[in-house]
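The structure's right below; bear with me while I get my questions together.
The complex is shown incomplete by one protein chain, all other protein chains being positioned as in the whole.
Then we have chain A:
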Amino acid sequence: MINVLLACNAGVSTAMMEKKIAEEAKRRNIELIVNAASVSRIESFVKDNDIIVLGPQVRFASKKIEKEYPDIPVYVIEMADFGMMRADNVLDNILRVLSK
């Protein structure tokens, strides 16, 4: 089971992405849960997640988050992938980062 924390600016668009990633994972038979949270409240949700995925609108937070949670890998979704809602690319990247 993979737990993904998807963090953005409390936006609605992230909810779209959250759903798409979950669908893509289901299609590929991967057991994965996406937990969405606002980046300003990440500390309340971070526990038990395997990876932190950031939307491109909060990419500037990545350095700080990497420093605060050194044990959890952080991955920032590319702008084009987010804009076009390409959940397949995002899932590929999540799996790639986790396999490292």
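One rule holds in what follows: a contact is a pair of C-beta atoms (placed from the backbone, for glycine too) under 8 Å apart; a residue touches a chain by one contact, two chains touch by 3 or more; residues count from 1.
In this text, contacts and distances are computed from a predicted model.
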| item | value |
| --- | --- |
| UniProt protein name of the chain not shown, from "PmbA protein", "Permease IIC component", "Sugar ABC transporter ATP-binding protein" or "ATP synthase subunit c" | "Permease IIC component" |
| Chain not shown: contacting residue from A:29, A:44 or A:99 | A:44 |
| Interface with the undisplayed chain - residues on chain A | 9-14, 16, 38-41, 43-44, 55-61, 64, 79-80, 82-85 |
